[in-house]
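The complex appears here minus one protein chain, its other protein chains still in place.
By written order: A, B, C, D and E. Residues from 1 in each chain.
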Amino acid sequence: MKKIEAIIKPFKLEEVKDALVAAGIEGMTVSEVKGYGRQQGHSELYRGAEYVVEFIPKVKIEIVVSNEYYLNKALTAIRENAKTGKIGDGKIFVSEIIKTIRIRTDEEDEEAL
Amino acid sequence: MKKIEAIIKPFKLEEVKDALVAAGIEGMTVSEVKGYGRQQGHSELYRGAEYVVEFIPKVKIEIVVSNEYYLNKALTAIRENAKTGKIGDGKIFVSEIIKTIRIRTDEEDEEAL
Amino acid sequence: MKKIEAIIKPFKLEEVKDALVAAGIEGMTVSEVKGYGRQQGHSELYRGAEYVVEFIPKVKIEIVVSNEYYLNKALTAIRENAKTGKIGDGKIFVSEIIKTIRIRTDEEDEEAL
Amino acid sequence: MKFKFLSLFAVLVPMAAFAEDKLDSGNTAWMMISTALVLLMTPAGLALFYSGMTRSKNTLNTFAMVMGAFVLAMVLWIFAGYSIAFGASQNATLQNAVGGLGNIMLDGIKWTDLSGSYPTYIFVVFQGTFAAIAVAIASGSVIGRMKFSSWLIFVALWGLIVYAPIAHMVWGGKGALLFDAGALDFAGGTVVHMNGGLAGLVLAVLVGKRTGYLKTAMKPYSVLLAAVGAALLWFGWYGFNGGSAFGANAIAGLAVLTTTAGAAIGGAVWMLLEWIIFKKPTLLGIASGIVAGLVAITPAAGFVSVGGAFIIGAFGSIIAFLGVVWLKKKFGYDDSLDAFGIHFLAGLWGAIATGIFALEDKKLLWDGPLKESGNRMEQIFVQFESVVAVGLFTLIGTVIVYFIASALTGGARVDTRVEEIGLDETIHGEKAMNL
Amino acid sequence: MKFKFLSLFAVLVPMAAFAEDKLDSGNTAWMMISTALVLLMTPAGLALFYSGMTRSKNTLNTFAMVMGAFVLAMVLWIFAGYSIAFGASQNATLQNAVGGLGNIMLDGIKWTDLSGSYPTYIFVVFQGTFAAIAVAIASGSVIGRMKFSSWLIFVALWGLIVYAPIAHMVWGGKGALLFDAGALDFAGGTVVHMNGGLAGLVLAVLVGKRTGYLKTAMKPYSVLLAAVGAALLWFGWYGFNGGSAFGANAIAGLAVLTTTAGAAIGGAVWMLLEWIIFKKPTLLGIASGIVAGLVAITPAAGFVSVGGAFIIGAFGSIIAFLGVVWLKKKFGYDDSLDAFGIHFLAGLWGAIATGIFALEDKKLLWDGPLKESGNRMEQIFVQFESVVAVGLFTLIGTVIVYFIASALTGGARVDTRVEEIGLDETIHGEKAMNL
Partner (left out) sequence: MKFKFLSLFAVLVPMAAFAEDKLDSGNTAWMMISTALVLLMTPAGLALFYSGMTRSKNTLNTFAMVMGAFVLAMVLWIFAGYSIAFGASQNATLQNAVGGLGNIMLDGIKWTDLSGSYPTYIFVVFQGTFAAIAVAIASGSVIGRMKFSSWLIFVALWGLIVYAPIAHMVWGGKGALLFDAGALDFAGGTVVHMNGGLAGLVLAVLVGKRTGYLKTAMKPYSVLLAAVGAALLWFGWYGFNGGSAFGANAIAGLAVLTTTAGAAIGGAVWMLLEWIIFKKPTLLGIASGIVAGLVAITPAAGFVSVGGAFIIGAFGSIIAFLGVVWLKKKFGYDDSLDAFGIHFLAGLWGAIATGIFALEDKKLLWDGPLKESGNRMEQIFVQFESVVAVGLFTLIGTVIVYFIASALTGGARVDTRVEEIGLDETIHGEKAMNL
């Protein structure tokens, strides 16, 4: 089993989610994160004091998939739908998962996904 | 060393935490996430416009344990206390950690946990 | 490729970020988490009812690096700058990443970092 | 807030024996702004005070309980409540308890009619804001677990069956049961605060505790908004107490002073108590003390000196503090936002204290033992009497109304799942904040 | 809010044939506090109501649109708007549409001058708060996509070119185009609410829909703050409607009563409609109903009985509800916060309903068919006439002003990237909340 972690632009979440669901991925976990990278932050003003906000709001999607087939489908769905072509589109990281449990049913591994 | 990531229902956090502590797990990191899965989201209203909120608030617990003994104790604690038997109870994922450092003491690996 | 996850005290974020950038690490993702550990939580008051807030605000930094060189530079930067020597300084966990993609360019693995 | 009080005004403006027959623009301006001030207290002041203290998953429900109660109670007040409370009595026996239905929909009252020196229509709305806040206060004891439908039916019935008769019995003029007893209640310490606070406790007991009460920490959504609510309550209270002088006169001036003193000392005392006992003075504590001081001074506002006001406000704060911190724990009821602990207890204290500290000044006093014979002990006894009478009526009336409301809605309590998820999402389909 | 109305006051205070020449401290107090109350409605009431409903990324921009519009419109009102609307006419033909420029910077008005029985300077500011809220209302239709520069230029021009002439035509005294028609508009149902609401729709159509409209859920930042805004609007409305009696008199008392009734029933009705149709009564719904009820009763506040007020408020709420839930969907325009749906529609209904429900009481009525000949049908017709006239003028004027503002700022719409990120960050460099 593999875990995909994708850092994307927040306003792309809806599209990516729809594409994932269309690709047969039925579960995912999403969180709000702040990214630092090549994309320039914006500056904020407070009574004449200007400061740069370097951390940019991003969304992290985590998906655990059971096999290569779904891994590839998920990667494609994310790549295609999160891309704007402009700096800051984000990154996808893949890692290994050695065990999965569905709490409700006590199913394990592939069955739990 | 293994990392456990458990996605659970928010109101179960307290019970799970207590069970983990009782099982000898002394450290954990928790974050607020939103889950998408089989559990239906609820609908919200805004001046007559009804929209479905598909992402459901969940809590993610991350625990790094030093060995199989604690891994099993932790998994049991979570399984038993996060379960309601109703859809949306969440998932547990286990993965490998290759190095751990306690920042305060510079201890490493098993000692750092 | 390795992924570093560091749980640190929130007010150390700025320093750690600067040190990482100085060490040549150009990208990272940050999120707000709550930690449970040896560090004692504080108590809050609500109309005479005192309750202990056991989860302490922490910041999690995630960095994926392409090789040992950057891994060590990053670890050093974090260790040195997140340390206060007082309980609750946090932990660093390292794990394996098997694939990285930069969404904007479709570059993969080392090139994507 | 008694009708007969109007005659006192004549004393102050002696050149106008017929003052009551002519509109006075200054008094009219004051009564209109007082009405607006008291109005603000509910959908802004109390709503913020309460919803700021509620858990974030129930905060909009709390606000809706207050705002929904207010609009409903106000509609029904105009429709029938006013007539029941202040309507022309049609029958001597009836007059003991209610005014009658002769002024349903304000029938028979013309826009040119005056109450003393200002239009009767203003009196109607001014009184309506009191009726509506009384029941809204009660919501504070049962937030987070009551069906919205049961609550609104309760509100509708309570306003007509409990509040209006009490208002009549106390303020309804000659022939009304408690009117002749001679109790001093300047601006509604018994009628509004004890009444609403006790109704709250009854609801809290009948509906039961929130799931997890005393086990899980129930964190307030926003203490800052609760404090803003308290500030708005203070502001509005100048209409509540000042307006109860029914004119821009010297008694109103006294009420402005005593109200300020009571609120300020109340806030300072609670802050100090927390500091001493818990080592931490909280913002919510300062705000709570201000409200407790205001409640306590309400029945006394136009009767006492500034020294009396300080004492009443300070002890009002202490008593409410004990109610919230000690009594509630001791008896274990879940008076969630302390409607009983603050409004009932400080109101009760204020009602008794009015007898103790009222100045012996015939121009200030209403008819009663103290005015008539300077008999303070008897006055205090009358205060007790009125407190007990109002308390009993509220108790019984609220229980009855609750069971009707509960029966009509198949039980007044939401099911556990709804409580767990929160009432904002389940009942209203809304969320406190979308960041 | 007509000048001639002042003569009615004399009727109420018959001993003062020369009442208009002497300052009355009660009326002056009431007009000052009314002015402060109406002021509060915009930078606090409307600003909270609107920014609470906006997405968090645009909420400060929404607040700034309201607050910025208010300060700018007020400066220009004092500078020239007042003169255009109420200035001494210098020319009979001109007088049809504008008062002239004779009182630029209030030239010629002394601090001792009176408007009836209170200082003219108070009248100037009181009217200024109406002018400023009218344009601020319009912002609700175009939040989240309009350049701040275009908006402010629009505000400046609209106040002088659209609002001031309309105010003149309706309230500008003898010789003004619509003045003699005899339309009843007690406190600005047509001049303020229809006017501002329609200007909003025009902007919404010309600027275009928000990106993603009807596709993505646009969640309100804080329904709680929106509800607080509605409560503050209700509070301020006592100045809006009560102050439009221009004195602390019996007509003001009537307005206080009808305003209360309209607001309360409006809130209750909207809550009920949502409950029946969507199974969920929302807090935003109660708040919206209150505002709709208030808008509807505005033109009628000093003319109708409490029964009329209930009917006008209830239907105002129903009509606004339909406007928001059905009409908007049907025609597909993006009237984002429903300035049109609530202010225009309820204002329109209120204007017509005033003709239907106005009491036949010569002391209340202004000159017009109903007063002169008791001809209600004709009065209703006159109400229609004035609605159409104001509507057309607003429509044409707003389109022209929009195109000027748009041309001066190189298009009135922000680019997509700005819209995507949000206007708070891009235009103001600020963030709603830093937790």
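Keep in mind that, in the parts below, a contact is a pair of C-beta atoms (placed from the backbone, for glycine too) under 8 Å apart; a residue touches a chain by one contact, two chains touch by 3 or more.
As the structure is a prediction and not an experimental result, all values here were calculated from the model.
Partners of the chain left out, restricted to shown chains and counted across the full complex, are A, C, D, E.
Contact with the omitted chain, checked across E:A80, E:V125, E:A181 or E:A358, is made by E:V125. In the complete complex, the hidden chain is touched by one of D:L254, D:A389 or D:L423, namely D:L254. Within the complete assembly, D:Y221 is the residue of D:Y221, D:F315, D:Y333 or D:W366 that touches the hidden chain. The missing chain lies against subunit A, touching residues 44-48, 50-51, 53. On the side of subunit D, touch with the chain left out of the figure occurs at residues 12-13, 24-27, 29-30, 33, 37, 55-56, 219-224, 227-228, 230-232, 234-235, 238-239, 242, 247-254, 256-257, 260-261, 263-268, 271, 278, 280-284, 286-287, 289-290, 306-307, 310, 361, 363-364, 432-433, 435. Residues of subunit C that touch the chain left out of the display are 11, 14, 42-46, 50.
The rule is simple: only the chains that are shown with their structure count from here on.
More inter-chain C-beta contacts link the pair A-B than the other of C-D and A-B.
Each of the following residues of subunit B touches two or more other chains: 31, 44-46, 50, 95-96.
For subunit D, the set of residues that touch two or more other chains comprises 428-431. Here, these are the chain pairs in contact: A-B, A-C, A-E, B-C, B-D, B-E, C-D, D-E.
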